[in-house]
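So the structure is just underneath, and the comments pick up after that.
Only a single protein chain was left out; the remaining protein chains are all shown in position.
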Amino acid sequence: MEEVFLTIPILLFLFGGIALFALKRKAADALVLIVSGLSLLVDAYGSYKFLVSSKNIEKIVFYKNNVLGQVFGLTVDTASIVMSLLVTITGFLVFLYSAQYMEKSPEESNRKGYLYGWMSIALAASLFSIFSTSLIQTIIGLEVMAVSFSLLVNFYGINKGKGWKLFAVENLAVVLLLIALGYTGKSDLFLMNSLSSHEKILAFISMLFAAFAMSSQFFFYSWLPDSTQAPIPVSTLLHSVTLVSAGVIFFLRMVQLMKLPTEAFNLVWPFTVTMLVLMIIYYPIQSDAKKLIAYSTISQAAVSYTVISYGILGQQVGIQIGFYQMINHIVVKAIAFLSVGFFIYHLGTSDLRKIKGIRTTMPAASVAWFLSFLGLAGVLPLGLFFGKMFTIMSTMHGVGFTTWLIPSIILIDSGVFFVVVLYWFRDIFFGEIKLTEALAKDLAKPAGLMIAVVIVFLVIGSVMPWVSLDMVKRIVFLG
Amino acid sequence: MDFVIYALMAFLAGALMGFLKEYKAVVRASSFLGFIASAFLFFQVVDVYINGALKTNILGIPISIDSLSNLFLLVVSLIGMASSLFSVNYMDYYEKKGKGWVYALTFNTFIMSMAFIVIVNSFEWFVFFWELMTLSSFILVFFSEEKKDIDASLKYYITMHFLNTFPLFLSLGIAYSLVGSFSKLTFPVIAAALAAAPLITKATFTILLLITFMTKAGVAPFHYWLPDAHPAAPSNVSALLSGTMIKVAVYGLVRSVFTIIGPSAILGYTIASLGTITLIVGTLYALRETIGKRLLAYHSVGQMGYIWLGIGIGAALIPKGGVYAAIGALGLFAGLFHVLNHAIFKGSLFLSAGAIIYATGEKDLNNLGGLGRYMKATALAALFASLAISGIPPFNGFLSKWLIYIAGYYSTSLLLAIGAVMAVFISAATLASFMKFYSAPFGGEMPEEKPVKEVPLMMLAGQWLLAGLALLIGVFPRIVVPLVNLPAGAPLKLTLFTYGYSASTFIPLYFAGLIVVLSLATYALLKPRETVKAKPWDCGSTYVEEGEYKVKADGYYLWFEQKIGSFYRFTDWAYSFGYSILKYIVKSYLWIARFFVKIVDTPYTKVESIEEIREHEVMYIDEEVFKPLVRFIKVAGNVLSGVRLGKFIALTVILVVVIGILFALL
Partner (left out) sequence: MIDLYDILFGVIGALIVFIVPPYLDGISRRVKARIQYRIGPPLSQTWYDLRKLFGLPSVLPTDSGLFKWAPYLALASALTAAFMLPFGGYALFNYSNNLIVFFYVVVMVSVFLMLAGFSVQNAFSHIGSTREMTLLLTVEPLLAVVYGVFAYNSGSLNILGIAMNLKPTVSLVLAYIVLFYALYMESGFVPFDVAEAEQEVIGGPLAEYSGRLLGVFYYAIYIKRFTLLWLFSTFIVLPFCKPLTPEKAAIALPLQLLIVFGLYPVIASLEATNARLRIDHIVKTNVKVFFISLAILAMAFVGW
């Protein structure tokens, strides 16, 4: 019975998205809020029903094929339920934020329908791939997300190459998934554990690199920082609940279902550690706040991948904590982007070199910026502190020198990010800016709704680590 | 219900006082609620002392208040009460900043987190509250928003991130890998698992925790953040930082060494040596300072050395057993007693320094003078606290320092005896500093006549709560010594009047009584019958202004500082050595970062700093790998579209291919 409640949001976002293309401004706002609000309520109800039952997993099949196995269906377990909740909540709140944010210029306000349309479709595709039971379902969801996001990244019509780069990389992921499909001959993820060890490793490599491409890991990572040219709400969704996290969920499913041989562990950490080292080099040279956040996304996703890969060694705690790390990251990332949105809204720039004195000019935004950026480095009260704490604890259960290497690199990465953020904090929080008339007018623009959304997110971000810790304990190996 | 729960409720109420909007109302209400909460903590201390250890669970947090936790909870509650009282009026000094709600939230969170650190029975919760304490103190340190203070807070927080958070997380990781479960990480369980672990794991765990607590307590060589951060904060917060926060680090040390890892000779000698070095470095640097709060901060470092010396003696000698165990327990007791005493008199000193700043707006001792006439109550409190920290009987500082010396001298270990020798010497240096600290603002006359009033009643209450305790505990040690001695178990000779160890005893009341009686008697017999008022004799130097006719604070110990200059040069060199390591790390980073940025490498491109690197465009590796291919395609496209004879060449090519195929077929 839950499948009704869990499928309705997908359909709502899909059809609502299509309908939104025809609308502008307030009408678009109204429709998207109705659509996302309804999706939230329905999904919340369905999730609640699942969570209070003591089931760990429920597989719902919509269409089966004798050759390929399951093609469409829903894998309902704690991971996908929590993710769907986060998708709908984030979606609703981000749309609420955009209603006021996109008013900053008339052109953007007129194109709200276009923006919301593709965002809704992307959310639908994200939910589709989160609940995916098979490679084909993942491929379809991925392709739709690729199309929507590459169009959204080109929203402002400049630097179109960046949108096409996103499209190219995601299609590479699709190709890799097709290769895996062709090689194994199976689409159903639940049937993958019956392959021979050798076949599993080869399929795993191809699927792993597809997931890496989805989450902007090794080797094609530059599309994510470049995608931040999109409007803030788009970036928020892209980095938090859609493409990047879909990749992590896909990897989680691989480890949960495939019963991989333990040698596969050594296929993951070299690449994620390389990405972490690379990010350490990139953090201090960023001057754009959005790009800084993007690099942080890459490293936090790398951390999630690393911890989940401990599941390959048989440690269930690995997949639980890897998921925990990711869901806490989702909320902190959202707050980070939304707080930078204030800079663009009031000051017209996200270049940190040009911003000063925000404690007095934008007090609410400055607090949100402070908490979220430090939160990305793992500082209380937001959830990545707990994510990092449990991550370090679980990664010290490793094999050989990785017992020390992996926790140390994770700590050094967060340490460098922390130092970088603190120095920016010193520069942008304090100091005097010349209040010209234009600047004063910009600062006085109404931002109450945006502030309310950020406050709600902050509350969610502070409460979630406590609430979700018990929930993630229900994520187990399946199949 | 347990008093701790009431305290928690009061802290939460205080933290949320920001909703009151008006600045004065916010700071007063939140400070007062902080006081109420600390008072509840004090009641909890008394309750545990009378009824025994408390094991409970608050909101899912496992709490265990044993004798050690109770002592440190006492420290938190006393200084919390005094500082909160003081803050009720003191925070008016910062009204222009208008950050009332920030103060309410962070001040109450700060005290609450420190209280919880010392009572939780779970390593995870310990780390959680530790980080909460660091975050709230960070926000309080840069409260004044002056550049110097912001830089000090950054230095503090970055130091804590690398030298506290990293080691704590890593040691949590080790604990988890030994115990195997997230929910069972209580201290006794970790201790049991650690006992069975290989030596390398034990050593790593110990070193990580040692680094953590060294840094937070301000023990050399990781003390460099303290003299900048403690003066930067508002004085009521400084009292908490020096009085309570660094003591919480000592709690961590004692808990780790005695409950989790287990004392041993090598660990004890290491701690004692670190303590000796710290007391020398901290106090001798304090001699040079003329900013009042910096002087006090360096003394916090120095006095922390005493505490570590005492604990080190305990850790080294207790495992030996027999009479040495008694001496070790004495050292541990003396160290713990000094924790309480130092918290009391250092808290009082910082509050007095805050009172001076509140009344005059001046922080530099060189520019102060003559306040003794107008601020009599503050002056007497400062005098009491100064004598207490110098270890002059009958104040409380003497009692704990005396037993540290005795423990060191009786230990029959040359290392520990040298520690005691240095401790006695540094006690004189402490006296020197505090002669300066007391007499420069309060002695003599003001440099320029300014209207100065005594500070409000609440601020006096805060100072006198602690200064009075310094005297009271000094004369009647029986009030607190049994509580302090519970975790150490030293065989003290303690009655209502006597205080001491084996044959060395001291009766403070007798002594104080003797002094009082003799001075009153001699005054009665020999008081001056006639007095004449006159101006101080200037020996003819009439061109010197009366306000200038004194020795300024920076000139007090000039000769001494010059003659021990080589010591300062060495430690200054050590500081600059650490600083240049950081610079080299940045330089090597810049060298690596140049490869990731689109820079044209000419002899004229210089990249000296990160700001300059940010001017260039960032380079993506994946793009660069495919750039050649992309370039080739673009070039090929340009070439092919630009060829005018395209059609003719295309036909020729097709013709050649067709002929070639025909040939091949034939």
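Should a chain be cited, it is by its letter among A and B, assigned in written order, with residues numbered from 1 in that chain.
Criterion: a contact is a pair of C-beta atoms (placed from the backbone, for glycine too) under 8 Å apart; a residue touches a chain by one contact, two chains touch by 3 or more.
As the structure is a computational prediction, the values presented were derived from the model and not from experiment.
Participant: Which of the chains on display does the removed chain touch in the whole complex?
Facilitator: B
Participant: Consider the whole complex, including the chain that is not shown, and state which of B:V127, B:M245 or B:A429 touches that chain.
Facilitator: Answering carefully, the residue with contact to the hidden chain is B:A429.
Participant: For a quick check of understanding: of B:I515, B:V635 or B:V656, which residue touches the chain that isn't displayed?
Facilitator: Only one of B:I515, B:V635 or B:V656 touches the chain omitted from view, namely B:I515.
Participant: So which of B:P234, B:P393 or B:G462 would be touching the chain we can't see?
Facilitator: Checking the options B:P234, B:P393 or B:G462, the one contacting the hidden chain is B:P393.
Participant: For the full complex, which residue in B:L59, B:A503, B:L629 or B:L665 touches the chain that was left out?
Facilitator: B:A503
Participant: Tell me which residue among B:L414, B:L582, B:V600 or B:V639 touches the hidden chain in the full complex.
Facilitator: Checking the options B:L414, B:L582, B:V600 or B:V639, the one contacting the hidden chain is B:L414.
Participant: Over the whole complex, note the residues of subunit B touching the chain we left out.
Facilitator: 369-370, 372-373, 387, 390-393, 398, 402, 405-406, 409-410, 412, 414, 417-418, 420-425, 427-429, 431-432, 435, 438-439, 443-445, 500, 503-508, 510-511, 514-516, 518-520, 522-523, 526-539, 544, 546, 549-551, 555-557, 559-560, 562-564
Everything that follows uses one rule, which is that only the chains that are shown with their structure count from here on.
Participant: If you average the Cα atoms of subunit A and of subunit B to get two centres, how far apart are those centres in Å?
Facilitator: 39
Participant: Can you tell me which positions in subunit B touch subunit A when the two form their complex?
Facilitator: Residues 124, 127-128, 131-132, 135, 145, 147, 150-151, 154, 157-158, 161-162, 165-166, 169-170, 172-174, 176-177, 182, 589, 592-593, 596-597, 610, 613-614, 618, 620-623, 625 of subunit B touch subunit A in their complex.
Participant: Can you list the residues on subunit A that touch subunit B in the complex?
Facilitator: Answer in residue numbers: 219-222, 225-226, 278, 281-282, 284-287, 291, 317, 353, 359, 377-381, 385, 388-390, 392-397, 403, 407-408, 411, 415, 418-419, 422-423, 426, 430.
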